[in-house]
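Note sheet for the following structure.
Only a single protein chain was left out; the remaining protein chains are all shown in position.
Every chain is named by a letter (A and B) in the order it is written, and numbering of its residues begins at 1.
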Amino acid sequence: MNATREPLQRVQATGGKSRETSDSTGMRRSRAASAAAVRGGLILAAILVMGWLLILPLAVVIGEALKLGVRAYLDAIRSPETVAAMKLTALVVAVTLPVNVLFGLAAGWAIGKFRFPGRSVLVTLLDLPFAVSPVVAGMLFVFLYGRTGLFGPWLFDHNLKVIFAVPGVVLATLFVTLPFVAREVIPLMESAGNEEEEAARVLGAGFWPIFFRVTLPNVKWALLYGSLLAAARAVGEFGAVSVVSGHIRGETNTLPLHIEILYNEYQFQPAFAVASLLSLFAVISLALHVLLEKKRLTGTAKRGLA
Amino acid sequence: MILKPRTLFSILALLTAIAPGASFAQTYPAVTLLNVSYDPTRELYRDVNLAFQKKWLSEKGQTIEIRQSHGGSGKQARSVIDGLEADVVTLALAHDIDMIAEKSGLIFRNWQKRLPRNSSPYTSTIVFVVRNGNPKGIHDWADLARPGISVITPNPKTSGGARWNYLAAWGATLKAGKTESDAKALLASIFKNAPVLDTGARGSTMTFVERKMGDVLIAWENEALMAKELPGGSGLEIVVPPRSILAEPAVALVDAVVEKRKTRAQAEAYLNFLYSKEGQELAARHHFRPGDPEVMARYAAKFPKTGLFTIDQVFGGWAAATKKHFADGGIFDEISRK
Partner (left out) sequence: MTRSQGTPKSGFPAAARGASKAARPRVLPGFEAALGLTLAITGVLVLLPLSSLLVFAGRTGVPKLFATLHDERVLASLRLTLSTSLLAAVLASVSGLLVSWVLTRYEFPGRRLLDALVDLPFALPTSVAGIALTTLYAPSGLLGKRLAGLGVEVAYTPLGIVAALVFIGFPFAVRTIQPVLADLEPEVEESARSLGATPLQTFFRVLLPEILPALLTGFAMAFARGLGEYGSVVFIAGNVPMKTEIAPLLIMTKLEQYDYAGAAALATVLLLLSFALLFLINRLQGWAERLGRRGA
């Protein structure tokens, strides 16, 4: 009957029960009281930590954005340069996301379902972009595609623009976001095991039916969550993109770069207004994730019942 | 409640499809120019570009669009070297343009001789910004070195403006009849008094005005005048030291790019426009000292006369100054280790 509830609540119920059977009434009462105090204290501490760490900076952004009123706020986010930056950022996300998904699924299938030599090295490599300084990441693309870089002379001879143009911005964003989907999908593909797929195989199913009917349903939530994180990161990436963008207004300026420009023009309120837009995007995508997760839990619970 | 894989994919497909469809095809007007500039000129070039566009359209009947890129002067120069296709560069120091010429060959080495006044259509100097009423009594460079004075300046390693600040302090000391070791001691004390070294001139202004850090900000005169117009800048005062450097931001045509893009005529006209009465007027209005004597005379009240020396006079040019002071292991490194 509580199959649709979250494991968390179930956990509390059973926890309470086991306590009841093992303790005498007096001890139980005092322990229950102290447990409640610990619980309240810990919750309070967590809320304080998060308030101090995350909510306060967020509040600063929103507060500064609305300092001059709603009208100024709307003017700021509707200015042509902001809109151009939004479009570019949307384009970057539109390109990076499918690549991320494709890569995540391929890597998930290869690494999650098979063992092979060099597998752990590959896993480490996949995580590397997380640990590379964004500044260094940007620099790498200058070393590769810049005029004095490895491919630069050839590219410039053929009039192909990579760096200081949209392709460079996309490449840098891809580098930074690449691990997100893969990191969510691989462990799930792995822990799901191969039994279902193998059964399907024995029944004569080919790769695509197995993949779409068996594997994908198992990892779809991880896939979506990874995509959300990747999208959020792609929207917000600053360091790497800053190095390769060239900062041409209305052309290679993404939203985070545009914020920096506004800030450097002493347009604080508009800068924070655009920043609040990005924060809003972040919060929406995160809220979406929580919603998805709720669905996932109810979904799997139902499946478990059937 | 479970999303079918098909639904899932159509969501992803939709996401992919929406964005590129949303009119990314840009329609370029007849000609575009890219002006790669440094931070404090944003407002100036916004006006200059509008005025030039109007003039070019009425004179030649051609629509011209000027795109702007701003950032730290050194970073911008590096971007041009690495492939940012600028038709013109308008940077904080001649050294950065020299570097483009030297490292990439995109600009002819004689660039500085091609336009009047060392290719500096407008100039500026280095001044002090202090709090209301000048409570610490700061009037000259030596005052910045006093113990207990908190000085805000950007980092000479990353900021062109900071290099002018540094050289102004050094040169003013020599011009006052003191020795190089006095100058070194003075700068060591000044940097000891600096709690923050922002990466750019604008960052320093923000630290001083918005964060209310420091007793004195060393800044471009144009930045100082602008800082007073900021919401938090109403009580600030500008102190012009008795001796300071003539800061000469430089402009140049990027030869290889204008040849390739066939924009030489427009780019040349654009740079010449900076020297015209109209261009000089705009520069003065945006707090840069115009080189044209007639325009300068009209703004004499805004730009007080002070003992200005040039980098060529005191340091023998940028190449020598950079090598001696700012290169790794140079004097700035030496004093910041103490």
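What we mean here is this: contacts are C-beta pairs under 8 Å (C-beta built on N, C-alpha and C of every residue); 3 or more make two chains touch, one makes a residue touch a chain.
Small disclaimer: the values here were computed from a predicted structure and weren't measured.
Checked against the hidden chain, the listed residues A:88, A:210 or A:248 yield one contact partner: A:210.
Of the options A:134, A:217 or A:246, the residue whose C-beta touches the omitted chain is A:134.
In the full complex, the hidden chain is touched by subunit A at residues 7-9, 11-12, 14-15, 18-19, 22-23, 31, 38-39, 42-43, 45-47, 49-50, 53-58, 60-61, 64, 99, 102-103, 106-107, 109-116, 120, 122-137, 139-141, 143-144, 148-150, 171, 174-175, 178, 183-184, 186-188, 190-194, 197-198, 201, 206-207, 210-211, 221-222, 225, 229, 232-233, 235-239, 242, 255-256, 259-260, 263, 271, 275, 278-279, 281-283, 285-287, 289-290, 293, 297, 300-301, 303-304. Although one chain is not drawn, its touching partners on subunit B can still be listed: residues 72, 74-75, 78, 81, 99, 103, 155, 157-158, 194-199, 203, 210-213, 326-328, 333, 336-337.
Keep in mind that, in the parts below, only the chains that are shown with their structure count from here on.
Looking at the complex, you find that subunit B touches subunit A at residues 1-3, 5, 8, 12, 15-16, 18-20, 22-24, 26, 34, 39, 42-43, 67-71, 79, 81-85, 103-104, 200, 202, 205-206, 210, 226, 230. Note for the complex: subunit A touches subunit B at residues 87, 90-91, 93-95, 97-98, 101, 142, 145-149, 152, 156, 161, 163-164, 212-213, 216-217, 220, 223-224, 227, 246-251, 261, 263-266, 268, 295, 298-299, 302-303.
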